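Step one of this worksheet: look at the structure below.
One protein chain omitted, others in place.
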Amino acid sequence: MMSKLIIRDLTVEIVTPSGPIFPVEQFSLSVEPGEIVGLVGESGSGKTMAMRAVVGILPRSAHIASGEILLSDADNAFVPSSQQSHLRHNIAMIFQNPTSYLDPLMSVGKQVAEPLRLHQGLTRKEARTEAIELFRKVGIHDAERQFDVYPHHFSGGMKQRVLIAAALACNPKVLIADEPTTALDVTIQKQILELLCRLRDETGISIIFITHDLGVVSQLCDTVSVLYAARIVESASTIELLNAPLHPYSLGLIRSQPESAQRDRPLPSIPGQPPALNAMPSGCRFLPRCEFAIQACKQPSPPPLVQTSAVRSNACLRWRELQTLGLNYD
Amino acid sequence: MTEILKVENLNVHFKRSSLLDLMRRKKLVTKAIDAVSFEVERGSCIGLVGESGCGKSTLSKAILRLIKPTSGSIFFENGNIQELKGTSLFDYRRRVQMIFQDPLGSLNPRLTAGEVLEEVFYVHGVRKSANRKILVHSLLDKVGLSRDVVDRRPGALSGGQCQRIGIARALAVDPDLIIADEAASALDVSIQAQILNLLRDLRHDMGLTMIFVSHDLGVVRYLCDDIIVMNRGQIVERGGIDQIFDKSTNPYTRSLVESMPGLHRQDY
Partner (left out) sequence: MRAARLLLSVGFLKNNNLTLVLGIFLSVCWVVIAIFAPWIAPYDPIAQDVARTLQPPSFAHPFGTDNFGRDVLSRVIWGSRVDLAMGLGGVFAPIIIGCTIGLLAGYFGGIIDTLLMRFLDITISFPFFILMIAIISILGPGLMSFFIALALVGWVSYARLVRSRTLVLRHSDFVAAGQILGFSSIRIMFRHVLPNAALPVLVFIMSDVVLTILLGSSLSYLGLGVQPPLAEWGIMIAEGQNFISTAWWITLFPGLAIVILALSFSLIADGLAAQYKVSE
């Protein structure tokens, strides 16, 4: 049973005393069944806020101003976002800091079994068996014994596994992972990424992976969308994006990775810093930091995301020229 | 090349004795640093890598004399830093500095950027306010900040700006050795590159010796000449870039390098 998720023109609004601000603007994303989609952006770019809107856990001050979220059901028919419960039951989310999402006074097994009893009406015993099964699935060894262990005995990586198990408990169609490995060591990060890959292969679940790390994206994701200042600036398959970015911001991000830099030269960094939500520049938001900016970029509204090929879209006015320039990495 | 810092058979042990442990008659000793020896050449940049809990932060704290080692010694220019007192300790404080991981947390939230920097000059003997202001301005130029940040508190500055203030503060005393503890890892990618460039330039311009503590092998490969890999309080391996990234036979080093999420563009 697989589902396709479509997010169309999602805009999130926060009303502040000094006027409304939009942490997410015209966010569109489609996630095929079994696909791993990366959402890349810096802090404040709106990647987490967009996904919180999808799951329905926006902070109290924020609300969805427009747009729709569609998830196909078993018959492949799309259920509109007005049916919140359909979305909530089929989309699960895991977070950066697993510790703050686990109850320190409840054994880890119970925290996975409890929702099973609640939502699927299993008996205590059935839930326990099911939870142990889930623990095995996410690679917790000796699952039966670990069931009764309390969170503080677990390392960060193990806690994240528990959270993934809890997220999988209700058989979601889509798993949203919000920087689940940022707080973990690289060796543990690798294990978690491998786990997510394996889960996708085994169950056909779709995964939206939020991260700021292009390295992780290149290991894990099939496609990737790059966010800058509340808007998607480029969407493409991971390979295409990393090898031939068509937006100056994506290019800047890739270039400034120290992994790919040459030691004897300065890192090609993007000058300046991202704009604040209440002080967005008019026109293209990347304009003040962009080395390719021209007069036309100063148009009043930000350039829209346009389809540039069957599987790519881009929000740079000059993408065609950039393509012919043949951007590379030096 | 002369060595500026030498660590000899350093041990830092923490006793963990909670009430529960006492009742069980157990005395747990955590060996945060276990028989660590190495030396740092003047003007070099050493990368100190390892996973969380490997002892790299404890080691930098010991070098900065923020914690007392259980045994072993640390020599700075042939003087044992444990024996420093009074003015010689104050002089050591001037010559070894640190840049912190959390840009915001390393600045007193109640002081403006100007006050933070001026205080350093005041403590180190610049009593005339006008002179301090001139020094602060030249520092801000050095780290690439505009002069109007002096009146702002850390809360009103971005992460990158805060980190530049933190770097300026460390440079204020004109140090010889700087320990950078994950100095760029809390920053966004585009800002991280700016800070790494700044550190790199400063190191070359001022002839600084640098110990770059990091879990990010990519950053270390870009910035450092020499890498020390730590695990469970011990030095696992020390070597140049080639040795660590390409030729290492040490299983731990290899697993670290292999877990590094590089950009796999060659698949295209």
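For clarity, chains are labelled A and B in written order, and residue numbers in each chain start from 1.
Note that in this section a residue touches a chain if its C-beta (ideal position, glycine included) is under 8 Å from a C-beta of that chain, and two chains touch if they have at least 3 such contacts.
None of these values were measured; they are calculated from a predicted model.
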For the chain omitted from this view, which of the shown chains does it touch?
B
Contacting the left-out chain in the complete assembly, out of B:94, B:133, B:232 or B:254
B:94
Using the touch definition from the top, which of B:35, B:135, B:173 or B:241 touches the missing chain?
B:173
Considering the whole complex, not just the chains shown, which residues of chain B touch the missing one?
64, 66, 89-90, 93-94, 96-98, 100-102, 105-110, 119-120, 123-124, 166, 169, 172-173
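Note that in this section only the chains that are shown with their structure count from here on.
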Where the CA atoms of chain A average out and where those of chain B average out, how many Å apart are those spots?
32
Chain B contacts chain A in the complex at 51-52, 158, 160-161, 188-194, 196-197, 200-201, 215-219, 221-223, 241, 255-256, 258-265, 267-268
Given the complex with chain B, which residues does chain A contribute to the contact?
42-43, 185-190, 193, 212-216, 218-219, 239-240, 242-243, 252-254, 256-261, 263, 266-271, 273-274, 289
